[in-house]
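Removed from the display is one protein chain of the complex; every other protein chain stays in position.
Read from first to last, the chains carry the letters A, B and C; within each, the first residue is number 1.
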């Protein structure tokens, strides 16, 4: 089911529990122009259903700033899905 | 004018500004039985009138505990008139 | 947002933390007080004996967030300098994972700023801790960072 809308390239980073569950540390992907951070997360949850249980505890970052799920993705963005932080 | 009431021996210590004003670091003295810490201070103020201006800022200690001015002195007590503290 | 003085120090490191060097970094003649916070690996967590910990970070973002905390405390409190270091990788019992030193002319500002700094670091800096026990390992529970930090204007 190829998308007919134009797509943009994004870099996606994975940390902590999300890194372990997906087995990914970083990947480059494409997503339809106009898609939100929430849309991108749902795509990863489809690919890695074991992420679904953690959906409520994740926050997104876009270009190294925390960002709301309805934030639209732009080409070249660096995105991460961050589990609850536990530094210190 | 020797006192006719029995007297008790006390050790009196001097610190900081009070030490400088009196030129004393420590002395052994006698005071009438039943005298209070306030009575003892007044005797020092008579001897060293330059202490009078500091009366309101001094506190007394008796045997290394802060003590109210109406505390009665007992024989062998260690008394000090302490200027405002400025440690730290 | 106020600029962070160039003389502050913010670092993510792999080697052991050197508290004395960090304190020297913030200490100056115009100051009268330094408050430090040293966070290190406790021998137990929720009643289970800890073997060791591993920390990982989203490094450039974590460093940016640490600098942001520094800017916030310079804005809020009359402090002089800040040194804030988080170690990453494996740490054994007793080893320092985070160290914060704040100097100030007077102590109240140093206490307030140091405490605000560590409290905010634990809520907002993308660092993760995995706790290793005799019988397994878990990711520490953690805190969900605010998506739009209250302390920052929306701009």
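As a working rule, a residue touches a chain if its C-beta (ideal position, glycine included) is under 8 Å from a C-beta of that chain, and two chains touch if they have at least 3 such contacts.
Remember, predicted model here, so these are calculated numbers, not experimental data.
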Partner chains on view for the chain not depicted: B, C
Touch criterion as defined above, residue of C:35, C:62 or C:109 at the omitted chain: C:35
Residues belonging to chain B that touch the chain removed from view: 13, 15-17, 19-20, 57, 59-61, 64-68, 80, 82-88
Contact set of chain C toward the excluded chain (per top definition): 19-20, 23, 27, 29-44, 93-94, 105, 107, 110-111, 114-115, 118
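One rule holds in what follows: only the chains that are shown with their structure count from here on.
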Mean-CA-position distance for chain C and chain A (Å): 27
Rounded Å distance between chain A and chain B, as computed from the means of their C-alpha atoms: 76
Chain B-chain C separation of Cα centroids, rounded to whole Å: 51
Multi-chain contact residues (two or more partners), chain B: none
Multi-partner residues of chain C (each touching 2 or more other chains): none
